[in-house]
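So the structure is just underneath, and the comments pick up after that.
Heads up, one of the protein chains got dropped from this complex, but the rest are sitting where they should.
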Amino acid sequence: MAEVALLTSFLAASVRLGVPLALAALGETVSERAGVINIGLEGSLIAGALGGSLGAMAWSSALGGILAGAAAGALVAVVFAAFVVGLNTDQIITGTAITMGGLGFTGAVYQARFGLAGVPLTLPPLSSVPVPLLHRIPVLGPALFEQAPTAYLAVAMGILLWFGFFRTEWGLELRAVGESPDAAQAAGVRVRWTRFWATVFGGLMAGIAGAHLALDSGTFVEGMSGGRGFIALAVVVLGRWNPLWVVVAASFFGGASALQFSMQALGWDVPHQFFLALPYLLTLAALAGWVGRARPPSALAHPWPKTTM
Amino acid sequence: MTDGGADSASPPSVELEAIRKRFGPVVALDGVDLAAFPGEVHALVGENGAGKTTLMGVLSGVVRADQGVIRIAGRSVRLAKPRDAWASGIGMVHQHLTLVPELTVLENVALGVRSAAWGLRLPFDQVRSRLEALSHETGLSVDPDVVVERLSVGERQRVEILKVLNRDPRVLVLDEPTSVLAPREVEEFFHVLRGLAYEGRTVLLIAHKIDEILAVADRITVLRGGRVVHSGASHAMDSGSLAHLMIGRDVAARELPQPSEPGAELVRLEGVSARGSRGEVALSDVHLTVRRGEIVGVAGVDGNGQRELALLLAGAESPESGSVQLPDTVGFVPADRMGEALVPDFDLTQNVALALTDMPKYRRGALLRWGRLRSATARLMDRHGVGAPSLDVRAWMLSGGNQQKLVVGRELIRSQALLIAHNPTRGLDVAAGRFVQDELRRLSRSTKEADGEDPPGIVVISSDLDEVLELSDRLFVLRKGRLLTVPEARRTREFVGALMLAYDGDSGE
Partner (left out) sequence: MGIRVNRVLRFGGLWVALAALLITGVVAVGALVAGGYDPGVALSALVRGAAGSPEQLFSVTLVRSVPLILTGLAVALAFRAGVWNIGAEGQLYAGAIAGVWVGLAAGDLPGWIVVPLVLLVSSTAGAVWALIPTLMRLRLGVYEVITTILMNFVAIQLVGYMVSGPLQESRGVFPQTDAISASARLPLLIPGTRLHIGFAVALLLGAALWVVLRSTVFGFRLQVVGQSPAAARITGRIDGARVIFVTFLASGGLAGLAGAMEVSGRTFALYEGLSPGWGYTAIAVALLAGLHPMGVVGVGILFGALEGGAGAMQREAGIPEAWVSGIEALVILAVLAADQGRKWFARTRSERARPAESSVG
């Protein structure tokens, strides 16, 4: 009986930890499909966490937090997109700067608001919503169907985006922009417009992911994004730029992170740093084993329009 | 200006009035007037740099004119982006094909057409049936579900045209459409164009090959130096007068290469097979020898193993099987000038150094002798007439012709034995192209110099049939990875063209 409870709590934790990865990775899938790799995702994530915290406190509601987090994440992505799409700067370097700036700026705002030492915040909880009937399934029910609304959002977005990519003209244009912006433009597609909004959408999703992080842990901590933006980038690769697989890959990483708690519950004597490093190590291993079979959008990370310099 | 239109009673479908466009101090279009009517094939001709491409840019919404009026079917329009051009009923078939290689034919045809405000549906069935109808009408058939990157160049061009026709344009603009086609494909293609004009569309054709223009056009407008120098019915012109109008002076007939006496053997390929970048068989069982003092021509449509053969002969790649004998150093003029031959953002000395870092003369141990490289570059520019303000300008700042002269000169420093040139005149204007061709011919004919070396052997791999016919002492055709010998007696455009293409036209890769 203890094992079953453990399994249930492991699955529940996997989903909970996988949700922010799934949300951020789904957003990133959209922008990468349009040819923009956003290394600044981490910046949107942490901005979402802070924005989410402030919003949730201001409106005393988790939903307010989610919305504020989404706005903050999108705002950071607007800055990124203004540089890489507007000014055509290098995506990698710009993204790195956005991450640095995001971490620094949120730290500065937090310290300015709550003092240099910082105070633990108390945020309205992200209460779980049981799915009627399904949540009564033994073992799986409590694990998978009594989750925060953001978890259902991630799954819904996965399906919605898959449909959008492959079954709508909008998705066709998005994919064309990411594969061959010249051809897309010649066909009358607005390349920069598409890239810009795809990137902002990516930041918005990362912002929701950040808000989820803050609300889920009940407080904001400087640097609490903890590299999830980068793992989300890897999740996109593992999900082969397909929203449905991205959700699966994110759950896999949620599981890897959740191992930490289960192993400790089982009393295994492994240094906890190992579990903290595990998601990164698994990402590396997965990238090494998986990449040969996936092909990124051809124009990914290529500025457009191309210039001779 | 109104003589010869197929249907000059109706208003012109496209009318340009006093179009001007400057790039900095350069006047690209200097008050261009043009009128094309429904039902006619209207050729727009001129040398590279005459303004054709800019004019196309204006019509397709890529380039915005500084002054002038554009009227479509009598209505003045503003074409600021490609979308505007589509909306005005102008369909562009670009010189560099603009399909998304990773998408299917059907997806490419559907791309950019919005059937609902937010693009939230994708009416594949509608597009599919429309595509079938168009294929039937024009005789251009292609499998809608195949991914474009698997198609041959000729097939891609069909898709490009179908994609444009899917939007039912009144005016169809084609920019140098035959440059990727072999002679027999060109004939079929012109047949399709005539059919489209017959339906009442206007076909505006940008071209520079005189014979082709005279064969297909109803009317011809000649651009030179950004101005219209002539516009009239094609039956009133012949190739001499047209060439005169295009270039502005008479063109001297060029002498044919003297048969040479080849010297020592330089290259021997025996039973060579190689794979391309995607693992497909690119060369199979190729046999070839090259001697000093001869130009060996390899004709063929790009994508039939041309790149692999060039890299193999240049010593940049090794074969999968078979034996290859090459001289110690080989000069190589790759097809992609800015991507593979030069580093655009390096200055000229650095670009020369690029090919010479292995030569003891330019090194002192682990150090490069920049002084020597600099003077070698200066000498090279002098000898080959590279026009540049100084050695310190970046390569991208040079014109295409000067870039190519720099590359050829550099490769001759690298090797006096063997020079491999892949599409050496592509993208150059006529004068620069001739200069490069003459240079190659002169090299292979140079007599023994004092230091005793015979002239180099040269291999020209080119998709420009006229170029190889004119230059080569011995001629081959590379088709589907096989090297076919062209007998001396059958060196005609028709025979070689047929050999380049001898497949049923539909068989993909």
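A few remarks follow.
Letters are used for the chains, namely A and B, taken in the order the chains are written, and counting of residues starts over at 1 for each.
Criterion: a contact is a pair of C-beta atoms (placed from the backbone, for glycine too) under 8 Å apart; a residue touches a chain by one contact, two chains touch by 3 or more.
Please read all numbers here as calculations on a predicted model, not as lab measurements.
Touch with the chain that is not drawn comes from one residue among B:73, B:229, B:397 or B:484, which is B:397.
Note on the undisplayed chain: of the listed residues B:265, B:336 or B:392, the one touching it is B:336.
Interface note: of A:36, A:66, A:233 or A:249, the residue touching the hidden chain in the full complex is A:233.
What chain A contributes to its contact with the hidden chain is residues 37, 39, 83, 87-90, 92-94, 96-105, 107-108, 110-112, 116, 222, 226-227, 230-231, 233-234, 237, 271, 273-274, 276-277, 280-281, 283-284, 287-288, 291-292, 294-296, 300-302, 307-309. Although one chain is not displayed, chain B still touches it through residues 23-26, 28, 48-49, 51, 53-54, 57, 311, 314-316, 332, 334, 336, 339-346, 350, 353-355, 357-358, 363, 366-368, 370, 389, 397, 399-400, 429.
Please note the rule applied: only the chains that are shown with their structure count from here on.
Chain A and chain B have CA centres that are 45 Å apart. Contact residues on chain B toward chain A in their complex (touch as defined above): 60, 81-83, 86, 92, 94, 98-103, 107-108, 110-116, 118-122, 163, 338, 344-345, 396.
In the complex of the two chains, the chain A residues touching chain B come out as 167-173, 175-176, 179-180, 182-190, 298, 308-309.
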